[in-house]
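Would you mind keeping the following structure in view while I ask a few things?
Every protein chain of the complex appears in place save one, which is left out.
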Amino acid sequence: MTKPEGMLTWKDLNIGSIVAEPGNASQYQTGDWRSQRPIFDSRKCIKCGICYIFCPEGCIEQNAEGYFEANLFYCKGCGICARECWAKAITIVPEEE
Amino acid sequence: MEKYAVFVPKLVTKRENFAPGHRACIGCGEALAVRLACKALGQRVIIANATGCMEIVSSQLPYTSWRVPWIHTLFENTAAVASGIGAGLKMMMKKGRIAQQEIRVVAMAGDGGTSDIGLQALSGALERGDDFLYICFDNEAYMNTGIQRSSATPYGASTTTSPAGKLSIGQVTWKKDMPAIAAAHDIPYVATACPSYPFDLMAKVAKGAATPGPAYVHILSPCPTGWRCATDLTVRIGRLAVETGIFPLYEVENGKYRLNFDFPKLRPVTDYMKLQGRFRHLSEDVINRIQERVNAEYTKLKEKAHEGRG
Partner (left out) sequence: MAKGVGIEVSLAVAEAAKLANVDAVAAYPITPQTHIVEHLAELVANGELDAAYIPVESEHSAMSACLGASAVGARTFTATAGQGLELMHEVLYVASSMRLPVVMAVANRALSAPLSVWGDHSDVMAVRDTGWIQIFVENGQEAVDNVLCAFRIGEDPRVLLPVMIHLDGFHLSHMIEPIVFPEQSEVDKFIPPFQHPLPLHPDRPVTMGAFAPPIIYSEAKKAQEVNLEASRGIILQCWDEFGKTFKRYYSPVECYHSDDAKVLLLTLGSFSETAMTAIDKMRGEGKSVGVIRLRLWRPFPFAEIRQAVRNTEVLIVLDRAISFGGPGGPVCSEVRSALYGEDKKPKVIGFVGGLGGRDVTPAGFEEIINKGIEISKRGSDREFEIFGVRE
């Protein structure tokens, strides 16, 4: 786990403030940005992967059965996946409290 | 060009070298373009990135979204830094300090960092024939600082420094033709791409990276925040840009033009522009002017492409 920025001392920083943990931004939750979320209907999903290709976050994954769904830790709720899904298997619903 | 195949996961690496957790806007077309480019580039790269949207959203201390080696220094010097990286690697390998291997050098910058402040450094690197791929992610304004005009902003678009007003139609100059400027440097490979055509984009990035010498790929990056459209329309708008002839997808390989996607009839520019708030102030008169210009430019491009087929 990367130390949160508010707790880093000057000694904690690498030389030249280099970040040596590749991809550690994956610890940062962007899912709480959204005001709407995608619902994936596996009955309609044809497993084409177009939603996966078009997600700007890269957070759409295949589950154990091979159907696609968004990782809600990152999903910002843009709705591109629902708009582009060939099988109309994705619906966008408002984010609930 | 590869035909679309249904089983995307079989064609594309699952690895995300541009990791989620980045702070791009909701529905960001540029983040999508970078993500796809990274899939095409693989692991054996070093990326030099300009100051801009992608740099800021991906590298806030102490986090990074990058799973490949990546360096950001300043705004206008990406191509020069890439030149230095290439020279350094070449000598380190020659002198046996690192193992001989293929490491592609890639420069990434926005439209501001390419066609405005970064133009000199880019021109220098292209002229020197340095072996690298330069990718311009074009969201058609200085988006990271809040939507200011650049020389890549299209005619008639409203930005904060070219606002539509009583005396102004917005941007009063036509979009600078960066691919033509790159091609004028006589480099082996120039291409335009759009994330709405993901396989075309990935193929071009891979080709540019594999080309010895300088390569330039110009990627239209729809920006819902700056172009003022709904966040789910990113891919649709990119497609319309191509289908209306506003942003044709083509390659210039050793001076020969090739149009990648042609349409029996181009869609009217209004199909593209009516979805975007940055154009909503335009009169029919201005829109007609834009339509005429798009038609003329597209015809010129087709002529060049036709000559290319010889």
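Per-chain residue numbering starts at 1, and chain names A and B are given in the order in which the chains are listed.
The working rule: contacts are C-beta pairs under 8 Å (C-beta built on N, C-alpha and C of every residue); 3 or more make two chains touch, one makes a residue touch a chain.
Computed from a predicted structure; not experimentally measured.
Within the complete assembly, A:Ile18 is the residue of A:Met1, A:Ile18 or A:Ala64 that touches the hidden chain. Summary of contacts with the chain left out: across B:His72, B:Arg149 or B:Lys175, the touching residue is B:His72. In the full complex, chain A makes contact with the omitted chain through residues 5-6, 8-20, 22.
Residues 43-46, 48-49, 55-56, 59-64, 66-74, 76-77, 79-92, 94-95, 97-98, 103, 120-121, 123-124, 127-128 are the ones on chain B that touch the missing chain.
Just so it is clear, only the chains that are shown with their structure count from here on.
With centres taken as mean Cα positions, chain B sits 23 Å from chain A.
Within the complex formed with chain A, the chain B residues making contact are 6-9, 12, 16-24, 26-29, 31-32, 35-36, 58-68, 195, 198, 224, 230-236. Across the complex, chain B is touched by residues 2-3, 5, 8, 13, 17, 19, 21-30, 33-34, 46-50, 52-59, 62, 71, 74, 76-80, 82-84, 92 of chain A.
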